[in-house]
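Omission of a single protein chain aside, the complex is shown with its protein chains in their original locations.
Our next item is subunit A:
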Amino acid sequence: MRHISIYFFLSALIIIPGIYSLARYGVKPSIEFTGGSRFTLISVKSPADTILQSFKEYAPILESFDDTGLTIKSKEISQETVQKNLDLLKTTNPEIQLTNFETIGPALGKETIKKTVNALIIASVLLLAYISLAFKQLKYGICAVLAMFHDTIVLLGSFSLLGHFWGVEVDLLFVTAVLTILSFSVHDTIVVYDRIRELSHKNKNVDYVSLINQAVTETMARSLNNSLTIIFMLLAMFLMGGETTKYFSLALLIGTITGTYSSTFTAAPLLVVWDKYFGSNK
């Protein structure tokens, strides 16, 4: 681990802009978290502004307007009210029609955030406990979970930037992706730690740091190959899959890549750092 500082520097290079963006802009929550409505109108003849004007009490935001229709995001509104407004618009837009309609009460949104936080905490604690038990030392658990947080921050940071510059929203599926990435991150880390465990049984006289070095070199190929097959699938899904799961695939893709990087270049170096500061047990 001669290049520990380089690895941490590389991580910082990715993480710091992400954290900055998270602190400055936050993420763009979807109506699943904030509550509100989203609906799509087709056969719209009037300019978008006229349509928005008719919903002005509900703070409408134009999301998209193309051949497929006009999508508006607004405060919570009932389908009945939308329909009434459409009837008024019928004079200028005789064929205007509501196709997609989605509404979520604000209470439900808050609840979803709470449940998400619960799930993240429970997952972290359980994974910490499981890895500590499986490897019989707390440091493995802690370092693996730290590497996992590293990946989570990279993912959240990327979506904060995506949200700020391209209006990508964070929804319930994104949360699912984050939780999935927790396990992927740990999945790769375990492969490296497992090799450290095996080597330390075999070579009792080698010092811990060179043990870690050896383990990292030996597992590099498989960590990479393991993730490559997943990356192939995710890349195909992101580029060619349906709209609904497009950003879900992207979140998983970003998470898988950072998870692969972090298992070798964060989780293992963290063990070295731990060893340096908290005594040297083999």
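Here is the rule we use: a residue touches a chain if its C-beta (ideal position, glycine included) is under 8 Å from a C-beta of that chain, and two chains touch if they have at least 3 such contacts; residues count from 1.
Note that contacts and distances are computed from a predicted model.
Q: If you had to name the missing chain as UniProt does, which of "Cytochrome bc1 complex Rieske iron-sulfur subunit", "Histidine kinase/HSP90-like ATPase domain-containing protein", "Protein translocase subunit SecD" or "ABC transporter" would it be?
A: So the chain that does not appear here would be "Protein translocase subunit SecD", according to UniProt.
Q: With the full complex in mind, choose from A:T71, A:T180, A:S200 or A:Q214 the residue touching the hidden chain.
A: A:T180
Q: Sort through A:T103, A:S160 or A:T258 and give me the one touching the missing partner chain.
A: Among A:T103, A:S160 or A:T258, only A:T103 touches the chain that is not shown.
Q: For the full complex, which residue in A:A48, A:V209 or A:M237 touches the chain that was left out?
A: In the complete complex, the chain left out is touched by residue A:M237.
Q: If the hidden chain were put back, which residues of subunit A would touch it?
A: Output for subunit A: 78-80, 83, 99-105, 107-108, 111-112, 114-116, 118-119, 122-123, 126-127, 130-131, 134, 172-173, 175-176, 179-180, 182-184, 186-188, 190-191, 194-195, 198, 218, 221-222, 225-226, 228-237, 239-245, 248-249, 252.
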